[in-house]
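What follows is a single structure, written as structure tokens, with notes after it.
In this view, the complex is presented without one of its protein chains, the others remaining in place.
In this document, chain identifiers A, B and C correspond to the written order of the chains, with residue numbering beginning at 1 in each.
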């Protein structure tokens, strides 16, 4: 009986691993352990833990570890505090392998807790390239990890180049694509405002609409407010119905939030409606039926490549990530954004399997079941 | 005025950076900031902070962060607790660059605190290969660091292969060699027992003597006691005067300490004398005039290569590190150890510059003064 | 030169100690040290630290210590994390006496850090009686404190009854009354919306207006939303201009906030305008010229007693606190609230010195300068 402990620290990470968790749960000789921490526990970020419980998962440990401040000091403290409690949880649960997802800053706490405890560490979605603190975190976790479950061939190549043993690298596809695959359906079957509330000046309908998600960029602090204002102006001027999702808890999201609030009070953009959060299943459906997504979320690069949804990617946050045909890159500039939206409007949609074919969850589960588990390694050169 | 903040978490790290610190202190346009944390604050591990004060350095922040337990849980908590307070210190001190040394587990706290705070991070002694949790920690720090000050060409090569920008990698030599260079003198000018006390059954003299340092190996927990017992038997049987330095604070050192205590009480080895700690300057002198060093300390591989002191390296702790001619590798086995000591006895001593030529400190200081400071980077592939 | 270290963890505490801080700053033989932590560092709670800087105080240490969660788990972690860093700050600053204010949950961190470090601890505003976790916290701090600077004779009596040495108890009056005294002026000299923004459906004018502050009650979790809704209904039905201040960061404020948001979106009360925060000086002026205050803030009991402002005190949060003539107690019930407002409308205003005469700050500073400082004590019985 192999015990697999998945540690989830954010809503977005849950959507990436959910498919694998379900597959593990159904395997007869595997035991799924679940630890939830950081923003996944918080109301402000959508209380992802409740969604997990609703999905039928039992949570073994819940850890409140977010230190408030929305600045680097708070990020580091959140990581340190998480580490302190995660290791107690791991000591109790005694898993055979720990799974950590992607590259959010606080996930290095999981990597350290597991690797220092001599528990084999599996890392989902290493080997990618972006432009942010995430870049450092992701590769540092690769160096702490023993198993690498990556989204694409190119990611596998990079992980191996970094000195990891090729036998420890598995191309599984991106698990978030699995969920995207399930969201493809002929028509949108709900009205987002009706179902999820949110706030805005005038109710809008899900027809001929856009979606926006724009996060602050960690190493461009002080500019987030100006950056989000350009996107607000663009969408306001465009005048089409726009569903805007609030940014998550990185350092600086406060500036972004402030930018949104100030713009809203001053210019009263009636075509934009704001949501704290939409659960991923419905969000993907909404995305699939949209005209396109604007901002700097990785969902635009990954899920949208598979769904074929046009993505206007703003600024540096996703720089370096492999792109399919659906992406147009623009600067923090109202006019560039509007021009790209215009250009995309008449292009045909193209779906791509760059980030997976919809079976990543199953493959991840199989690797976690079958791979040899070690916790000691050396550079290959 | 460039502000360089050096974070020291252990006695051994201090000896590696002291030369650079002195050079920085003397540079007109540089300001040295010093943060001392973890075992460097503790009586049990030689209170390194007092030595720094005696050497004329002003300590800007002192942080007690060692969580007791001598197991992986405590290691992780020590790291997390250190991180929480280090980031407050960095926020206060606002350095232009932070320096972290080598690969002890708790040093990743410094790397995270600096990199998440967007402060350029300089890493001393990356790119080496060993066989332990240190291996993971060292390379993870490389991925968090912006400047790499490595000991050898080979280390530089490895760091670049891992995807670091060659412009950010500098071969400075190992700073510990600088101290070693100063310790070379025609005769030993002190009696260690007279100067440093210690304990033993019968006073021994520093003539025709050996030195032993043996640390537990993190991922061989449960075997440390047996491992140290073999070395004890070997030295006891050899019968030559032996100065034995107690192990430091890694997980499991308690087992090693226990092994030593039990052997001592049971077999009463009169030729072995035990020290908690000998300051590095005197220790290097003692080393230089010894017949050789036995155990698994990195000092045997590095400083002794320069000094030409024969090293009987026991077990896996130093595996993968580049070696000069002075090293003989043996297993955890009394007979192997004795045979190697015997063999080395009649071989001529050879000094090597593999790990530096005695000017690393100055070079490190110069790089820290002149290098372009950035806190953002990407994989080169 | 006596060094007095004031630790401030919340906006409200700052207004209580500001007068004393100014007096200390002006004393020739005293040095003021200032440590700011917890919610006093956070944007969400009005960034009190900026106000201190604007007031000309130098902050010696800033500590981010709020763990998010707005539940008891987060409260305890906030306290623990604060403690860990406060003690490092105290060790650095080496004050002769530490000052802690009132009874917020996280202030026990200051009390523990000081008393365990053998630094004499002065406690402002002990000896009062309320109905909440504050009650436990306040008296526990009394037992850790060495000097007691209380607001009233009655409070002094209680502290002495608890076994404290009468020589260590000083009646200084409540320092918040000092600020209140300065706020008395013939006319309101600003428009709060113009100066502080805030949000609401329709701009209101400061004429014939009420003020509301309602915090959640820690041991009535789960009921906060219903409780605040009754007050909202009452003020909505009353129809008079109402300035409503958002609750602070106790466990459960999220429920209260949610209650407010939901009511606002559903019933659109045009006569209510919401502020995140109004700096205390202006807030007291606004209070003085209002028809009265509704809710459960201690300001209604303390400052308003001196100002003679009618207070409709809702629910159990202030139960046990000594009251002057200005207070009417009601339950969580719309009708009770409206009836009390009605009744108070025609009563004459009466000012009381129950909580001080406006010179507490100066008296506190004098006690801190002159009192004998000890850190050891015993029960008097």
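We adopt the following convention: a residue touches a chain if its C-beta (ideal position, glycine included) is under 8 Å from a C-beta of that chain, and two chains touch if they have at least 3 such contacts.
Owing to the predicted nature of the structure, the values given are computational and were not obtained by experimental measurement.
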For the chain that was dropped from the view, give me its touching partners among the shown chains.
A, B, C
Considering the complete complex, of B:70, B:178 or B:230, the missing chain is touched by B:70
Touch with the missing chain holds, among C:23, C:40 or C:113, for C:113
Among A:4, A:48, A:63 or A:260, single out the residue that touches the unshown chain.
A:63
Which subunit B residues would touch the chain omitted from the figure, given the whole complex?
41-44, 64-71, 73-74, 77, 81, 199, 254, 265
Positions on subunit C contacted by the hidden chain, ascending:
72-73, 75-77, 79-84, 86-88, 91, 105, 108-109, 111-113, 115-118, 129, 131, 133, 135-137, 139-144, 158, 161-163, 218-219, 221, 320, 375-379, 381
What residues on subunit A make contact with the chain left out of this view?
61-64, 81, 84-85, 88, 91-92
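Keep this in mind: only the chains that are shown with their structure count from here on.
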In whole angstrom, how far does the Cα centroid of subunit B sit from the Cα centroid of subunit C?
52
Expressed in whole Å, how far the mean CA point of subunit A lies from that of subunit B is 39
Residues within subunit C bordering two or more other chains
64, 81
